[in-house]
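Only a single protein chain was left out; the remaining protein chains are all shown in position.
Entry: subunit A
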Amino acid sequence: MAAGFKTVEPLEYYRRFLKENCRPDGRELGEFRTTTVNIGSISTADGSALVKQGNTTVICGIKAEFAAPPLDAPDRGYVVPNVDLPPLCSSRFRTGPPGEEAQVTSQFIADVLENSQIIKKEDLCISPGKLAWVLYCDLICLDYDGNILDACTFALLAALKNVQLPEVTINEETALAEVNLKKKSYLNVRANPVATSFAVFDDTLLIVDPTGEEEHLSTGTLTIVMDEEGKLCCLHKPGGSGLTGAKLQDCMSRAVSRHKEVSRLLDEVIQSVTHK
């Protein structure tokens, strides 16, 4: 009976739950899905992380290569993010070049990297004007069940903290780089941006961490990226229904508490890996 109602009138079905301040999967309006993270599982990548938020699964693999620094900034390296939404994560995506959603997510990740200064590009320079590191951050969504932006940001942060770069010295006589693959060091990750996404229902109600169905039924979405000490890095609100200032403040405070949860989880995981 309930399943039939859900298919015919999905919005009414949801409204009935929201009236009671809860959602069909049993969560409250401000509750996140269970988040798990697994780092360092891909040995061919220099750094990797797999994040599962409810059913949404994103894997991030980082490969570091050498390149000449850009001409207009000879003391900087590159960080190149790329989000891939393959057909295996959801039936709405087709094979071929990245669609609109993949491009939007890639740009969002690039903005987060830029605004939060998580990696200082100057740290990636080996020899100004001649050699610098390029970090190719490839994020692949394995299972798309809503809230891809949060999962991608978390996967990227975890993978960056897992990256180990070999030591490079420039030989003065031959002017060639010499790489010592045995000696590796971690990247200097200067910030911890954590994204929190909200979906707006019927122009008034805000729910946190929407699933795929909830995103489909919502009238707007909002993503807030917070850094340590409640510093706002990035706010992503692509159209949709308007929000009052007070609602926005509520969202920001929820984002601050989420940042604490996520940082604690990430620290625990990193500790458990390095202790092995």
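Heads up, the rule we're going with is that a residue touches a chain if its C-beta (ideal position, glycine included) is under 8 Å from a C-beta of that chain, and two chains touch if they have at least 3 such contacts; residues count from 1.
Assume contacts and distances are computed from a predicted model.
Visitor: With one chain of the assembly withheld, which option in "Hemoglobin subunit beta", "Exosome complex component MTR3", "Phosphatidylinositol glycan anchor biosynthesis, class S" or "Auxin-responsive protein" matches that chain's UniProt protein name?
Guide: "Exosome complex component MTR3"
Visitor: Can you tell me which of A:L29, A:V134 or A:V189 touches the chain that was removed from the display?
Guide: Residue touching the absent chain, from the options given: A:V134.
Visitor: Using the touch definition from the top, which of A:S43, A:T244 or A:Q271 touches the missing chain?
Guide: A:S43
Visitor: Considering the entire assembly, which residues of subunit A contact the chain that has been omitted?
Guide: 41-45, 48, 55, 57, 59, 61-68, 70, 78, 80-82, 84, 86-91, 95, 97-98, 103, 106-107, 110, 134, 136, 138, 140, 142-145, 166, 168, 176-182, 212
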